[in-house]
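With one protein chain withheld, the remaining protein chains of the complex are depicted in position.
Labels run A, B and C following the written order; every chain starts at residue 1.
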Amino acid sequence: MTEVTLRVVLVAAAALVATGVHGALSQQSIVMIMMGLELVVNGLVLATGGIWWAEGRPGNASVLVVVLVTVMAVEMATGFAVALALYRARRVDLADDAAELAR
Amino acid sequence: MVVSLARPLLRLTARRPHVLTIAPAPTSDDLLAVRLAAEIELARRGWPTADSPADADLVRVAGEVGPRMARVVRAVWATVPAPRGLVSVDSVGELPEALDAAVAWLARDGADASVASDGPSLTPDVRTASSSHVAPAMADLADADRDGLALDALHVALGPVLPHWPAGLVVHATLAGDLVTDARAEVLDVPGPREPTGPRRRTPRGPDHLRLDALVRVLGLAGADRAAARARTLRDGVPVPGELPAFGRRLARSRTLAWTLRGIPLSATDHVPVPEPTVEARVRALAAGLGGSLAPPVRPAPHRAAAALVGLELGAARLALAAMDPDTGLGAGPVDAHRPAAAHHEHHG
Amino acid sequence: MADPATLLPLLLLAPALVVVAGLAAAAGAVTTGGRPGTPAVETLRLLTKQRRRTPADDPLLARIGLTVLPVAAVLALAVVPLGLPGTGAPVDLDVGLVWFNAMEVLAWFAVWTAGWGPNAATALVGGYRVLPLGLAYELPHMLAITTPAIAAGSLDPATVADAQHGLWYAVWMPVAFLLYLVSTAAMAFWGPFAAPLGRDLAGGAAAEHAGLDRLLLRAGRWMLLVAAAAMAVPLFLGGGAPPPITGPDPFGGPPWLWVGIKLLVVLALLLGLRRLMPVLRMERFATLAWTVLIPLAVAQALVVTVVVLL
Partner (left out) sequence: MTLLVLVAALGLVAVVAGIGVFVADSMARATFLLLASFVAVAVVLLAFGLTYLGVVVVLMMTIEMMIMVVFMVMLMMNPAGLEPMTMVHNRRGSRVIALGVFAVLAAGALLVPWPTSAPAPTTARGTDLMGPQMLTMAVLGLTLLAAIVGTVALSVSRGPARGGGR
């Protein structure tokens, strides 16, 4: 039973990751790209949690994921701040335009 | 709603209705007297003031309104949830009677929305309007154009139905988020501006009354409820000698109030609406002048006051406007309301 | 889980919170010069009132937000040790403090969607104001919660309460206690921090909500305030234990009674705070949080950590 549950969790996690990848690749707005990346992380968290549960050793290591989650939140905030600075400077908030500016 | 159960409840709740007052610009002393009497009557009965149409049980029109204002009344009335009542008062004398009638009516039939919107009028004072023939809200208080909110404009008509708002005034504002980037004043049904010429217009109100009226609004908006209630009592009653200066000194000394009001400039790009440079200084001057023999406070024309709001956050702009206390009797406008470029966007009414 | 003795507190939790929140609202009405019966009359009034929609609105999102607010308050209270017989808290959770904070944070998301839903300028700006308020006060709040947790070495509120034998944390870390009270008012967007529902915005996030919707928002706010105030009892006031000044148990008394008395004290302090301060504008409350409260919170947390480590 444990194994079936784990596989279900992992498939769901895979679907979350795939959805996130699709969103991050297909969306133009920086905000929406961020949302895609968030979904990928969501899937990773789910998968990690499932594996730990199945192995029966959550404990201390879960702190690691917490730190990961925080770092990600921080990263998102700063990512947005950079996007905002970019917007202020260049008046773009779409990924394509930013790429064009880089050329 | 089960009628048998709702009736006693209605009787209970109708004893304390929330009242939304719509007052036209005080172009005459009579209109001003009706608005002030309406506020006194409300305080006497202990009825709360409604913050918005959604919060109202009773819509009270204080004074005879012109065609533009009448459209606002209809638009606001259409958005008031049942049970509800509409009272229109043209003179001071009929005020208590009209309110009593409205409450009796609320307690009896109010629960049914259809009765409220289509029922026959009880007395000439208690009118009901059908929501079917409501004109688009020119000046509804919550008229948002959300299309282009990304660092660009949200065009909003602020007023005339907002708490502690100058009677009859509409400020056509452009907001970037909550920052006012453009503001033009219009006083409904009173074209203007008529600059105050020569000696000040004769008014039955003394300088202290004007000061207290402005202070009631600023304090009310700042959430200093007890001080606002005190200012209202002093304004509406006959203060004992010495009471006014004492209250003024207390306000001028209040550190928390000063700290709350700090940092709001009162200036426009091309003129100075009031002598005081900031809201804090203005409030201190209003408070310090209480009970003294100083000249009445300077009240700017609406369009000048509106120009001073540009660059302020919405909450700060509300405080600034209340502190400047523009004389809407001078009139302003009319202003072309902002029309969105895309025709598909429907404003609500 | 199936044991009725543990289920009963859970079932009674929501009604109890509603009752206490109602009493707090009545006390609040008295301190602002009203009658104690006003909140009850207001509740009945809003129940008989029609609900209302605005053009081009998003009622689903708004109502989800309005419902989440009281639910989050109940869920936050669920991990507070109330001194009930048997277990301490209705739900014993070893990371209760983090859960508690998470539920409070969910509540501001609820207010933001409630302000967003009606598609109207005043409500929208009210919703916006929740964002800087929440972000500015979550940090001092989190630090004020963490400081007693560091001292007690546990994220379980019951353990934190038990760790205060002899000395209440309100005495040992007064700055954290004060910060907790102030940030609690901010988390419940209440009193000096009521800008999201400000009168200058005609009620802000509540401006376009009528009837039951409005009731959920107003009652949910009081419930959140009471739930957050209740957590101050185990965190800073020794939980269900009688005051340590009185020596070893001269009064005794059931723990829930002491929790109740201490809760009343905390609520009285909060009501006093409202009398003290007018409603703060966004610029003012942000300045207060970033320049005063957060440095204070960090300093207090550092002091406590150093003392605990030594």
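Just a few scattered comments:
Following the convention adopted for this analysis, a contact is a pair of C-beta atoms (placed from the backbone, for glycine too) under 8 Å apart; a residue touches a chain by one contact, two chains touch by 3 or more.
Everything numeric in this text was worked out from a predicted model, so none of it was measured.
Contact with the undisplayed chain is limited, among C:15, C:85, C:153 or C:243, to C:153. Residue C:99 is the one among C:99, C:180 or C:236 that touches the chain missing from this view.
Think of the hidden chain as still there; on subunit C it touches residues 56-58, 61, 64, 93-95, 98-99, 101-102, 105-106, 108-109, 112-113, 116, 119, 124, 128, 131-132, 134-135, 138-139, 142-143, 146, 149-150, 153-155, 294, 298, 301, 305. For subunit A, the residues touching the chain absent from view are 1-23, 25-32, 34-36, 38-39, 42, 45-46, 49-60, 62-63, 65-67, 69-74, 76-78, 80-85, 87-89, 91, 93-94, 96.
The rule we apply is simple: only the chains that are shown with their structure count from here on.
Contact topology of the protein chains: irregular, matching none of line, ring, star or complete.
Centrality by C-alpha centroid: the chain sitting nearest the overall protein C-alpha mean is C. Taking the mean of the C-alpha atoms as each chain's centre, subunit A and subunit B sit 48 Å apart.
Listed for subunit C are no residues, as none touches two or more other chains.
Within the complex formed with subunit C, the residues of subunit B that make contact are 1, 6, 9-10, 12-13, 15-16, 18, 51-52, 54-55, 57, 79, 81-83, 111, 113, 141-144, 146, 154, 156, 162-164, 175, 177-178, 219-226, 229, 256-257, 259-260, 262-263, 313-316, 318-319, 346, 348. On the subunit C side of its complex with subunit B, the touching residues are 32-33, 38, 41, 44-45, 47-52, 54-56, 118-125, 128-129, 192, 194-195, 198-203, 206-211, 214, 275-284.
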